[in-house]
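Excluded from the complex is one protein chain; the other protein chains are retained at their positions.
We call the chains A, B and C, going by the order they appear; numbering starts again at 1 in every chain.
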Amino acid sequence: MIKVGIVGGTGYTGVELLRLLAQHPQVELVAVTSRAETGTAVADMFPSLRGRVGLRFSDPASSPLDTCDVVFFATPNGVAMHQARALLEAGVRVIDLAADFRIKDVPLWEKWYGMAHGCPELVAQAVYGLPEVNREQIRGARLVANPGCFPTATQLGFLPLVEAGCVDPEHLIADAKSGVSGAGRKAEMPYLFSEASDNFKAYGVPGHRHLPEIRQGLEIAAGRTVGLTFVPHLTPMIRGIHATLYARITREEDFQSLFEQRYASEAFVDVLPSGSHPETRSVRAANICRIAVHRPQGGDTLVVLSVIDNLVKGAAGQAMQNMNIMFGIDECAGLLQIPVLP
Amino acid sequence: MIKVGIVGGTGYTGVELLRLLAQHPQVELVAVTSRAETGTAVADMFPSLRGRVGLRFSDPASSPLDTCDVVFFATPNGVAMHQARALLEAGVRVIDLAADFRIKDVPLWEKWYGMAHGCPELVAQAVYGLPEVNREQIRGARLVANPGCFPTATQLGFLPLVEAGCVDPEHLIADAKSGVSGAGRKAEMPYLFSEASDNFKAYGVPGHRHLPEIRQGLEIAAGRTVGLTFVPHLTPMIRGIHATLYARITREEDFQSLFEQRYASEAFVDVLPSGSHPETRSVRAANICRIAVHRPQGGDTLVVLSVIDNLVKGAAGQAMQNMNIMFGIDECAGLLQIPVLP
Amino acid sequence: MIKVGIVGGTGYTGVELLRLLAQHPQVELVAVTSRAETGTAVADMFPSLRGRVGLRFSDPASSPLDTCDVVFFATPNGVAMHQARALLEAGVRVIDLAADFRIKDVPLWEKWYGMAHGCPELVAQAVYGLPEVNREQIRGARLVANPGCFPTATQLGFLPLVEAGCVDPEHLIADAKSGVSGAGRKAEMPYLFSEASDNFKAYGVPGHRHLPEIRQGLEIAAGRTVGLTFVPHLTPMIRGIHATLYARITREEDFQSLFEQRYASEAFVDVLPSGSHPETRSVRAANICRIAVHRPQGGDTLVVLSVIDNLVKGAAGQAMQNMNIMFGIDECAGLLQIPVLP
Partner (left out) sequence: MIKVGIVGGTGYTGVELLRLLAQHPQVELVAVTSRAETGTAVADMFPSLRGRVGLRFSDPASSPLDTCDVVFFATPNGVAMHQARALLEAGVRVIDLAADFRIKDVPLWEKWYGMAHGCPELVAQAVYGLPEVNREQIRGARLVANPGCFPTATQLGFLPLVEAGCVDPEHLIADAKSGVSGAGRKAEMPYLFSEASDNFKAYGVPGHRHLPEIRQGLEIAAGRTVGLTFVPHLTPMIRGIHATLYARITREEDFQSLFEQRYASEAFVDVLPSGSHPETRSVRAANICRIAVHRPQGGDTLVVLSVIDNLVKGAAGQAMQNMNIMFGIDECAGLLQIPVLP
């Protein structure tokens, strides 16, 4: 059994980790910490876990995190960077679901996240946890930076094209739509039901933190600089990301085949038949990315549609997938829930 | 392995059965029939099942249903009553998710369902599949009438009280709210998004087909006639039933304890601590009924809150629970999914 | 022109008042106050008002409220009771949309609202602003206590019955469902989209502040004590209240006719034909209460369905209706918007 700890289990990625880990056949949940909720039974806060998670939230200071095999950080940005080193030194592997270790360029990270990095020396050794790109490195990683939700959907949709070098890398466009749970479990006005329901809006058009993360991944894949316009939107649903990606063709290819071959051996990326329109609900509550490729009117603009559940393949599911890889067990263990539809 | 067939797999109870059966460790799916969709791959109609259900819908006439151990009918009312006999005679056990065999009083059934019963002689031997009431009979049943969604939530909420005889059985009130999937996967105007969203209404107040089913169950439990006012409502969510039940106290009891004891050994009924307000999402996509008991202001009116997922404990999950019982395997097999929250 | 001020214009009742007052042909908006937003253009906070409301939020301390003919308090409970007296003494009429002056029994108010009343001597002279009951008193009122949203829908539904004395007044049941805007524009966890969407729950079953308000109104109408079980629920829609009311018949009546006659001359109460099921969207964004009366199965329990828009007939619209009455102008002025459907 893999002994697992979670730091910060009261948010949506936290409760989703708990849902998945509690159903994982080779995991033993050792501790779930929350400073604010110390002593509260986890199942009192999340009744969906009644009878399934017996733990209480514990104080991070006195929790036996250093006895774990792996600790997940489901904390706001800026927390893991202060606590990861001690755990790593104690021999505990760390998976950070926040952004602390995602960007290799520390000054760039500091500019976008508005804080000084508390542990820049660990950034270099952190492995960016997108298994479809970095599986081998993840296997040996001590510290995994779990990708953001928009970056997961967007990179998986663009990767075959930029790796193949068949589209203009200077003018990629990602028009992405997220369900409201992407904003986290925070009591903030714009995410109230009465504000976000029956409503649609873009946000962060001048610049969103996921832009440099996506660009970094695409630049590594392309082996050159990449120009990306990234426009996120808030859509009135709980879970789901739909990325609509636009790229100008620079070299003819069988694009459908390109995608199918790229992901032929990936358990969690599903390339749909030509002409398909993936729906976010087709991946609801499951660790899957579904992708469709279109070339409207036979023109020179490709349209890629990529959907994930932001809390699963976009966060907790992918984190557990990384854990499976790190511990050398079946990559699919505990991750084969069928999507919930309707 | 239990060899399973599904008649009518294109509705919401059908796809939910497929989701659950495909994850059941002891089930082999043999056939899913649909006259209208014969030849279509199941996963083409329901992309959530891609890679998990390889079957195509088959013509009921040529499907190997009689080689199955059990056949589920996920059909409209009035279908199973014409096909069940032949299957039973072939030694196949039958679980009907529709209403054909739920009401013992055939003329009463015919009045509420507006058709002649095609197989009245099977009604008597059919077992009403509410495991919390009829577990022993289900074990030996050849033909199980799976309860309706409102009847499940309502009976589980009222049963401890009417069995104990501590409330006025003449004036029970069930104010029930259902998500829209309860109406089935039918293209009808009132269930359009633009009609049902951001809207709330009662329906069927003069009389709803679930009324005689609930009353029958409560009368058996009470050992006497029962008076029930049942008002269903449509609420803008996909899944979930919330039954708010009102009963006049006629004898003092420790009501919290009464409920806890009644369901102490039930895996799928969860009595919440006193003062709780169960939410439908706490059972979303899971085979659980959560119940809370209130006595507002210490008055003589009890209020019981009972929630289920109408497609799981209210339909496909309960049907699979009945199958588990009928085949003598672990009653929880394949039914331990943790609810999806948020 | 009636010179109008609003204290606390940043909540949902505030912005709804602004929407309605800005379209009222005889109103001049003089000031909208908000301590937190002083200096902000109202239309910057609520872009729906761009080009229609030119005011900025002003500091309550320096706002010319005492030059107004009438001031609306769209503030949390406990604010108007400290500020109303000074305005009244300056000759300004006051309409409080909060609860400060609704309950005549001050100790009872203090118990339910958990604070000492800051101005008990004004409670007696305040008129409860339900025009269908108190129209004459409202006409001459200096201080109007605008009813709560649940109390409006519930009282209008029960009034014909308790006034006629034809139902058991000891055991009334009000099962009420509210859209999320009823919770106000407050950043609190339970009202997040990801918590409240695709979910249904009861709340406050042990006791809700609207219980004593409803009971007070019904007791005045009945001329005797009344027993009421009141269970509010949160339903995933923005606007709307649906009250499902249950009463035991004690004397036969033509109940349909009783309701039609009671509200024959009311512009804002619409009794639907027998057998109807009013939907909340049929009153969305409009100052109307629609009511239907049922007697299921010809039994002895009456079911009354009553719907309003909680922000209009349940708050801002009714407040403006009261203003119209107080100032002797057409009661319907500015209130004839047709409901928005779909």
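Basically, contacts are C-beta pairs under 8 Å (C-beta built on N, C-alpha and C of every residue); 3 or more make two chains touch, one makes a residue touch a chain.
Only a predicted model underlies this, so the values are computations on that prediction, with no experimental measurement involved.
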From the touch rule at the top of the page, work out which displayed chains the omitted chain touches. A, B, C
Among A:157, A:182 or A:240, choose the residue that contacts the chain missing from this document, as touch is defined above. A:240
Which of these touches the unseen chain: A:1, A:90 or A:202? A:202
Per the touch definition above, residue among A:280, A:318 or A:337 touching the missing chain: A:280
One chain isn't shown here. Among C:49, C:127 or C:303, which residue touches it? C:49
Quickly run down the residues of chain C that touch the omitted chain. 12, 15, 19, 22-23, 46-52, 181, 185, 197-198, 238-239, 270, 272, 276, 278-279, 281-286, 290, 311, 336-342
Mind pulling the chain B residues that touch the left-out chain? 12, 179-181, 183, 185, 187-189, 191-198, 236-238
Just the residue numbers, please: which parts of chain A touch the chain that's not shown? 171, 173, 175, 177, 179, 194-195, 197-203, 205-207, 211, 227, 229-231, 233, 235-240, 242, 244, 246, 248, 275, 277-281, 284, 294, 296-297, 299-301, 303, 305, 307, 342
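The definition used in the following text is that only the chains that are shown with their structure count from here on.
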Label of the chain whose CA centroid is most distant from the centroid of chain C: A
Quick check: how many Å separate the C-alpha centres of chain A and chain B? 36
Averaging over Cα atoms per chain, report the distance between chain A and chain C in Å. 45
Expected list for chain A, residues touching two or more other chains, is 12, 181, 185, 197-198, 238
